[in-house]
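Removed: one protein chain of the complex. Kept in place: all other protein chains.
And then subunit A:
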Amino acid sequence: MEHIRTPKVEQVRLLDRFSNKSTNGTLYLTATHLIFVESGSNNSTSTAQEIWILHHHIASVEKLSLTTTGCPLVIQCRNFRVVHFVVQRERDCHDIYSSLLRLLRPVSYEELYAFSYNPKQSDQQRDEGWQLIDLGAEFERMGVPCDQWQLTNVNRDYKVCETYPRDLYVPITASKPIIVGSSKFRSKGRFPVLTYFYQEKKAAVCRCSQPLSGFSARCLEDESMLQAISKANHNSQFVYVMDTRPKLNALANRAAGKGYENEDNYSNIRFQFVGIENIHVMRTSLQKLLEVIGSRSVSMSDHLVGLESSGWLRHIKAVIDAAIFLSKAVTVEGASVLVHCSDGWDRTSQVCSLGALLMDPYYRTIKGFMVLIEKDWISFGHKFADRCDQLDGDPKEVSPIFTQFLECVWQLTEQFPQAFEFSDWFLLQIHEHVHSCQYGNFLGNNQRQREDLRLRERTHSLWAYLMSEKQMYSNPFYSAAYSESHPVLEPSTLPYHFKFWRNMYHQFDRSMHPRQSVLKTVLTLRENSREAESTLQALQDRLHQLGATPVVTSDPAPPTRDQRSNTLPPRPDSLILGAAINDKEVQRQANERQQQLQEEEEEEEVGQEAVESTDTERTVEGSSGTESRKQSYGELEGTYNSELAKEEPAVVSLEFGVARMTC
């Protein structure tokens, strides 16, 4: 690659962000990644630490002034990883620095990783991956089209609105002239369309952009459009119109010929401001947050004051508050709601998708969550390319709107640990790939652009990849029965329920995390149990084949065999307990059966070979299974296993540095 001047630099030190520790290693620069490999100081058996940083993930590179030990290079990533290298020779440092500067600012889409990434799939597999999520089927699932709502083809060729998808759903009574008229009265032509249909009450959630009302302008087509939305719902006399902006911002927009709906002009609407701040405020807020949490040895007080002054959690709460308002209006009052902000692709996407997440348990499953993102974010034209800074563009367009959405979802998973099929690892993976540009899903700003780029032919779909690893993202505490009994979530909005998402913003700062992870432990137990069960099954089948009578295991195992069974009594109402116990019991039973089997088979030698082969197979599967998980969780949860295995875990926090000095 022409931009890479120095592909390899040795003797580079990686400084830990929050302690005085450092590791030595070699830095490699490739066309797609910056790679740091820890030099094998210990013997080759222990795995050396490797850090792979995708160029697209790099938000900024900074070269600090030369020190006695070398030239420091600080790299901030969009997935909130911060790495601090010290390169011995300034020349090398400068080479890396300038190469990175060029590499992290791609100017055309073709330079993005997605176009060169090749997971070795056939074209058919690639197509299947792209077909995994079908929005037409999703609207059918909601019960649309129906007697009040229909599919319109006005936007088949992106003629009415470029940033909308081709397929749009509108009220039956909204004729083409009404739609076209309404779109002319709406910012960027984004007229009101259906995004979610609450079948139980026939109430609709619609979205659009702000009206071009200025101080007095009105538009009869737009008014009849809202009328049509209202008429489509017999449950309620009126439609809520939620303007998700603070009132002041909406007022200011009037001067530019935009603004909000005048209640006098629209019959039967109820207008409501929600007060979510704009993209610039959100960008600044995140910057402040990162500054606060990035500073070393900060006191509790400074941390809380900083958290408050960043306003980040206040903004998160504002979004969730809005979603709760939406969900209550629809599910309790049975009213239809029209949501908009300025352009209707940032705050509107947040509120519509979160609202639907609260109302519909389907969106809380792994597949459903993908559908939700595909619908409210990708297809309705959230400007991923601009907001995530995919190409070298206007820095003022960058904003963590989608990150906020993911955080809101995480806050809900904390309040309802049983309601979501996925764990926060899933959210983190999505966040990772929204910025990685490794898959085609999030490239570009809208569907039309994606079609022009022929992404479906030239790139791969993230959803297919995530689906193939579904097991890793599952939340062991998920209960489908809970979802059935609690279809609508009613989260608390008391401030202390809103927490700092450490796993997101400190994902790569190992010292911040718990040393042991409940999630990981439970997943491991599950895996073990699954393996034990399949072994059991295999052995039983084998027995059948051999014509032997299966061993009857009606007599329970003597409790002395596994002492832990004494301290782990069954508690039927507990999910965690249930899982753990079952695992242990299953394991134990399986072990016993195996023993018994082996004993038996020692007598009749025929089956021995078979047993052995299953046995080895199992071990291989087992080890590879845990290994892959270790790698993938390694960075998130801290490799606690190796940590604990060392006699003296090297995790004393920086606090002790002070102590030592006093000593």
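One rule holds in what follows: a contact is a pair of C-beta atoms (placed from the backbone, for glycine too) under 8 Å apart; a residue touches a chain by one contact, two chains touch by 3 or more; residues count from 1.
FYI, contacts and distances are computed from a predicted model.
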By UniProt, of "Galactosylgalactosylxylosylprotein 3-beta-glucuronosyltransferase", "Myotubularin-related protein 9", "Ciliary neurotrophic factor" or "34-kDa subunit of RNA polymerase III (C)", the chain left out is "Myotubularin-related protein 9"
Identify the residue among A:230, A:517 or A:535 that touches the chain left out of the display. A:517
Cross-chain touch to the chain not pictured, restricted to A:33, A:288 or A:303, is A:303
Residues of subunit A touching the missing chain are 18, 293, 298-305, 307-308, 311, 313-314, 317, 415-419, 477, 482, 486, 489-500, 502, 506, 511-518, 521-522, 567-569, 571, 573-577, 580-581, 644, 647-649, 651-656, 659, 662-663
